[in-house]
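Note that one protein chain is taken out, while the other chains of the complex remain in position.
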Amino acid sequence: MADNSPVVTPIGPCDAIPGTARLALTLLVIVVSSLIPLEHWPAHGLLLVVVFAGLSLAGVTLGYLARRLMLFLPMLLVFGLSVPITQLHRESAWGWMVSLWLRCTISFLAGLWLIHVLPFPELLATLLRWRCPPLLVAMLAFMYRYIFILWDELARLRQAREARNFGSGSWKRDWVTNAQMIGLLLLRAMERAERTHQAMLARGWDGSPKFLGTEARKGE
Amino acid sequence: MTSLPIPMAIELRGLTFRYPTGRVALDDVRCAIAPGERVAVVGPSGAGKSTLLMHLNGLLPMPSVATDDTVQVFIQSLGVTKGRLRDVRRQIGFLFQDPDDQLFCPTVREDVAFGPLNLGLDQAEVLVRVDQSLIAVGLPEHGPRNPAQLSTGERKRVCLAGVLACDPVMLVLDEPTSNLDPRARRQLLEILRRFPGTQIIATHDLDFALELCPRVLVLDGGKLQADGPVEQVLANPNLMERHGLEVPWRLRAV
Partner (left out) sequence: MHIRDGILSPEVCVVTGLISLAAVGYSLRKLRLDLEDRAVPLTGMLASVVFAGQMVNFPLIGLPVSGHLLGGVLAAVMLGPWAACLAITLVLVVQAVLFNDGGLLSLGANILNMGVVGAWGGYAIYTIIRKWLGNGTMTAIPAAVIAAWFSVLAAAALFCFEFGCSTGSQEFHLRGIFTLMVLYHALIGVGEALITGSVLSFVLSRRPDLISIPGAASPITNVSQFVMAGVVGGLAIAAILAPLKSDHPDGLDQVVQQTGMEARQIERDGLVFQGYELPLPRGFGWSTLATSLAGILGTLVVFGIAMGLGKGARWNLPVIESGEPHGR
């Protein structure tokens, strides 16, 4: 899968916090950072420190952090700049821009922490505990399972395309083969969904999802 | 062979099936399989093997009313009809060809638990069954893992665990050895040998059929071409040739 997906279940000090609390904590950091006005910049700084501490405890490497920020920051800088640049006479716009940058960065880092400490099964359990409709949770679980399979299938289709295009294609050809690739992926996936539906029926599926209890899914 | 003193595990009374496109997939297939029998179904691709298996589990359209004229499939002497689907599926464990079609939960444990949960068992009972089935297929430690991280052979065995957890009376397997390496194939063979119930196995792997099943059905063009002891049927070069099959090496060296 993509290199920025933490597939392996992390083990570290952050595991001491229950899964529900991890999600709640992240949301709390994001809300607080959106509510603190710029004048209280020390509070923003404090939040940044907390989030950084969390990231290092979760074992996020600096290289990974830098890679993600390299993709994230330029867009944010441009978007933030667009407001004061259109109204140079307004002093407040610059302050607004800085607080936007701060808020977005803190939220982004908090999100990064979350994806490192919340394994997917834990997320499903949390959603069930928060009374998320079981049907939606079942769909989410199902989707998560097949993302990996479709990803592999896409890689195979890409390889087949490269083999035929000899590496380079014209702009138009790229579009057509890409669209074919998605079309083929869609067809195969929907056919697979029909077979999977039969496999579910064969094991007594009646349309209403049932889940293992929370103690059971936690594992050994 | 239609009326025997002991109740048959599976009885097909002239099973005929057409796909919506009009192509005839099965044409008047008749046979009876006794409880505890292991039967291989062989034949070229497109012979109707998979379609036959699907009928055993009521996965294709079937009559909604049970009269002796319309019902063509009988499981434990009960006609397979819409109303009896749940009971029929409860008795039959179906192993699909592609393990990824059958493993749809994010972890192995949840997948094995899927069947028992749908049977309405309570959590404690479900957990016992999950552990037992994972032990039966030799993967007791794999409960918390993501199926995507397993090898094809392991995934196949997890599928089998999910089927066994429903405590079926008989197993129906579609190409169980496809994509398996020799060791994984051997492990599967051992697991299936230990299962006491009836087994119907559709396969291209004639050696596998030879090792596991005393009886074989040859299917081609939707018709039943041969039905008999495995060593006899598979050793018949004319029959094998005619239906796109080969006499296995073990039977050639006379």
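Per-chain residue numbering starts at 1, and chain names A and B are given in the order in which the chains are listed.
The criterion applied here is as follows: contacts are C-beta pairs under 8 Å (C-beta built on N, C-alpha and C of every residue); 3 or more make two chains touch, one makes a residue touch a chain.
Because the structure is predicted, anything quoted here is derived from the model rather than measured.
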Inset, instruction - Check each of A:40, A:129 or A:173 against the chain that is not shown and name the one that touches it. - result: A:173
Legend entry - Which of A:38, A:57 or A:76 contacts the chain that the document leaves out: A:76
Inset, instruction - Determine which one of A:51, A:112 or A:128 touches the chain that has been left out. - result: A:112
Inset, instruction - Mind listing the chain A residues that contact the chain we can't see here? - result: 2, 4-5, 26-27, 30-31, 33-35, 68, 76, 78-79, 81-83, 85-90, 92-93, 96, 100, 102-108, 110-112, 114-115, 118, 120, 123, 133, 135-136, 138-147, 149-151, 153-154, 156-157, 159-161, 164, 171, 173-197, 200-201, 205-207, 209
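Just so we're on the same page, only the chains that are shown with their structure count from here on.
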Legend entry - Separation of chain A from chain B, taking each centre as the mean of its C-alpha atoms, in whole Å: 40
Inset, instruction - Quick one: which bits of chain A touch chain B in the complex? Just the residue numbers, please. - result: 7, 120-121, 124, 141-142, 144-146, 148-149, 192, 195-196, 198-206, 210-213, 216-217, 219-220
Inset, instruction - Flag every residue of chain B that touches chain A in the complex, lowest number first. - result: 54, 57, 59, 86, 89-90, 92-94, 96, 98, 100-107, 109-110, 113-115, 117-119, 123, 126-127, 143-144, 146-148, 162-163, 166
